[in-house]
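Only one protein chain is missing; all other protein chains are in place.
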Amino acid sequence: MKNFILTAEGVNKTFDGFKAISDLNFYMDEGELRTVIGPNGAGKTTFLDLITGRSKPDAGTIQFGRESTELTKLNEYQIYRLGIGRKFQTPTVYVDHTVFENILLSMEGSRGVFSALFARVTPAQRERIHDILKTVGLGEKIDAKAGSLAHGQKQWLEIGMLLAQNAKLLLVDEPAAGMTDEETAKTGELLLSLAGRHSIIVIEHDMVFVRQIAKKVTVLHQGTILCEGSVDEVQNNERVIEVYLGRKHHHN
Amino acid sequence: MCKGGGANLRSLFHATMLKTKLAALLLFCSFVCGAVASDETVTRQKLVQAILSSGDEQQKLLSELADDNSKIVHDTLLSWTRDEIYLCETANGGAKIPVLLEEQQDAEGKARAIRIDDGKYLADEKGAELHFDSSDLNTLDTDMRLRSAVQQTLDLLALADPNRDARRDVVQKLGKSQKKQYLPVLQARLGKETDAGVKKAIFVAVATINLGDADPSAKIAAINQLAKLNSIGSLDDLQRAANSQNADVAKSAEAAIKSINGYLSAVNFFGTIFRGISLGSILLVVALGLAITFGLMGIINMAHGEMIAIGAYTCYFVESVFGTGFTFRIVMPFSIGGHAPGFGATIPGLHASGWFYETYFLFAIPLSFVMAALAGLALERTVIQFLYRRPLESLLATWGVSLILQQCFRLVFGANNVQVNSPRWLLGNFTLNDVILGYNRLFVIAFAVLIVIGTWLLLTKTPLGLLIRAVMQNRNMAACMGVRTARVNMLTFAFGSGLAGLAGAFLSQIGNVGPSLGQSYIVDSFMTVVVGGVGNIVGCIYSALGIGTADQVLQQVFGSPVVGKITVLICIILFLQWKPSGLFAARSRSLEG
Partner (left out) sequence: MKRKTELLAVAIVAILVIVILPLLNASGIVSNFTINLYGKYLSYAVLAISVDLLWGYTGLLSLGQCLFFTLGGYMMGMYLMRMIGNLGQYHMAIPDFLVFLGWNTLPTFWKPFASFPFALMMVVLLPGLLALVFGFLAFRSRIRGVYFSILTQALTYGACLLFFRNNLLMGGNNGFTDFKLLLQQDLRLPATQRMLYISTGILLLLTYCFCRWLTKTKFGKVQRAIRDSENRVLFSGYAAANFKLFVFVASAIIAALGGALYTPQVGIINPSEMATDKSLEAVVWVAVGGRGTLVGPIVGAIFVNTLKSWATRAYPDYWLIILGGMFLLVVLFLPKGIVGLISDCGGWIAEKFKTTPVVPDLKQTPDADSLPNPQPAIRNP
């Protein structure tokens, strides 16, 4: 019996009559790197929203970890504290803080009000931040304001924040958007190196990138799982081909 | 510039009006005067006869006079009851002439005498008017029986008054007197009366008189009758009856009081609901504009209240122009060469009257919309368009504008409240089962319904509405599709401000207009928008009516407007705990897509 890090069963979510997620069942092993693809409006980001507590499902359960903690009853920061980190589709960093501070705020550790009042940056923490910044290639920019970074650099910074958090489950939404091919490849390598120690869900459009990183791919369509399997299996699946090529894209 | 043009217009207008008036007057005189005059002579003759006769004949003549509803009869009989009719014996032989003395006295305290038989001054043979001292003349003799007969005639006259309110007042007065003698008069009137309200008043009056009966069973019958009639005005009388020695009377009186009190609280409740709905309608019109601008542009317009004031002052202005004219002068706070520069304008009044004056409000309504919309347009172009992505800053900047506008109102219209005279067709009210429904409030409700329907049509059925909704849903996409979003913003903002102006026009009919008029409504309308859910018109309607009614009901419950208002505020805060994004939250998927 394998341990699932994430179990979603019978999940439904409707926005003003639009079924964003319908009867979704999703299982993920510990340490797995899963790639989720699907056309626009397939419910990929909504799925991440439901996992991270940004929105609540109308029905269904989402359970996390060995204790099978029910995520739908928790709010964003409680879910984060369980060890679920998320990188957003558009890079979201603290624009008025320096790169250093951005990582510092994301470091694992106490999140309380009063501990924040008396917290000091320890040398160990400082060293860790430097390491992370080196990993994501922002060592030079350590004192720059995050708002002054280029789009790709913001992506990297957000990945760095994810690393600092040391989360058990990483949710990565379109990490390669706005990156050069070289950077994309580097992102792929980074994600691959993290897999195993961490469980990772990657949402991606770029099939080259998907090929690079994916072991198991889940295809979402109209809020439900169309098929799961290796990249080749998925790419040869007739229904997937129909969804991607045979019909017009659904816009939201 | 204004002055010259206005003056021309005025004189032209004046001349026309004058001609029309004169013509109408002449026509009226030639048509009617003759007929009236002959009737009047007959009446006067009857009066003189009644005064000079005596005994049963006099009684008969008096009761005949009761059918003649003319002012002369009324005034003369009234003077009679006050002993102000004098008999003047002519020098040449015995004929007694009844006269009234004029109120105006000359230097010696004497006054001219008006003959009752022809309404002219009493004169001697040579035609010189005679002056009398009241003590020189003989007062007409009266006795108790005669007095009461005259009084009864007067009452009957009053009961036949063409104005139903006047009739009702007399009926109530007669009933309150609890004098049996009025019973036949009231019964007689009941046969002729057509108005339901007056009929009910007569029933109440008869029952009230019977309540004064010594016989307990008659009393109880009267009490039951009052209870059946739900007569709120009889509560005091019934209370007195409840204190009666007779146990049966007291018991039935208490039962009647209980039943009427139940009815009274129902009446109050519905009256409160009615006021609540009318307040809610105003809030609705104000909040609708706010909801549209906020929903569209994410901008809280703190100067929205001043748009209300612009609408209300436009009403005042139009009313002044139809009346005596409007003048203002602003003096600059510095002086050049010894005198302070300033500017001002005088817009002469039309001095309209009658139906024409009454129509001013019909001109004022669209104009208040236009003026507020123009102000909104200017505000959007000069300030708000630079602050679209900064909601908090726009809130602050519009507050700055609001301060400036308030002070401008003070400079132009004065710091004190001004009163806008309502057209007559908005005054008054009608009563539905004792619930008083003011015409002005009914008008507001009706108009709010029209505005909501109009707004809905505008948003759903017009090209502009389509653009507005497109920009509301996805600004960037709309811009990509070639929608000129800046233009849509501008028009929407103007429209929202115009709605506030309309609300101001209504408010001017309900209360006074002052520079800070808008301030007293702005917090409520913000609350309405927040509770309703931003950018949601249906939510806005529910929350406006809900807050308006809750406000009035809680005022009633706590007996204090302030405590009521505070309770509403607390309720709103608690409500937001339950539904943080309002009644009808538009779901946001801002992260996706």
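To keep things simple, chains are lettered A and B as they appear, and every chain counts its residues starting from 1.
Please note the rule applied: a contact is a pair of C-beta atoms (placed from the backbone, for glycine too) under 8 Å apart; a residue touches a chain by one contact, two chains touch by 3 or more.
Quick caveat: nothing in here was measured; it's all calculated off a predicted structure.
Undergrad: Among B:S54, B:S148, B:T460 or B:N474, which residue is in contact with the omitted chain in the full complex?
TA: Residue touching the chain left out of view: B:N474.
Undergrad: Given the contact definition stated above, which residue among A:T35, A:S106 or A:T184 touches the chain not shown here?
TA: A:S106
Undergrad: Any idea which of B:I282, B:V513, B:M527 or B:A544 touches the chain not displayed?
TA: B:M527
Undergrad: Considering the whole complex, which of B:A378, B:L403 or B:V449 touches the chain not shown?
TA: B:L403
Undergrad: Who touches the missing chain here, A:L6, A:I62, A:I132 or A:M161?
TA: Reading the full complex, the residue touching the unseen chain is A:M161.
Undergrad: Looking at the full complex, which residue from B:F269, B:F386 or B:W425 touches the chain that isn't shown here?
TA: B:F386
Undergrad: Applying the definition given at the start, please give the residues of subunit A touching the unseen chain.
TA: So the residues of subunit A touching the unseen chain are 15-16, 18, 20, 41, 52, 54, 75-77, 80-81, 86, 88, 90-97, 101, 104-106, 111-113, 116-119, 144-145, 147-148, 154, 161, 165, 252.
Undergrad: At which residues does subunit B meet the chain that is not included here?
TA: Per the touch rule, subunit B residues meeting the hidden chain are 295, 298, 300, 333, 383, 386-387, 389, 391-393, 395-397, 399-404, 406-408, 410-411, 472-474, 519, 523, 526-527, 530, 534-535, 560, 562-563, 565-566, 569-570, 572-574, 576-577, 580-581, 585-591.
The criterion applied here is as follows: only the chains that are shown with their structure count from here on.
Undergrad: Averaged over CA atoms, how far is the centre of subunit A from the centre of subunit B? Could you give it in whole Å?
TA: Between these chains, centre-to-centre, one finds 66 Å.
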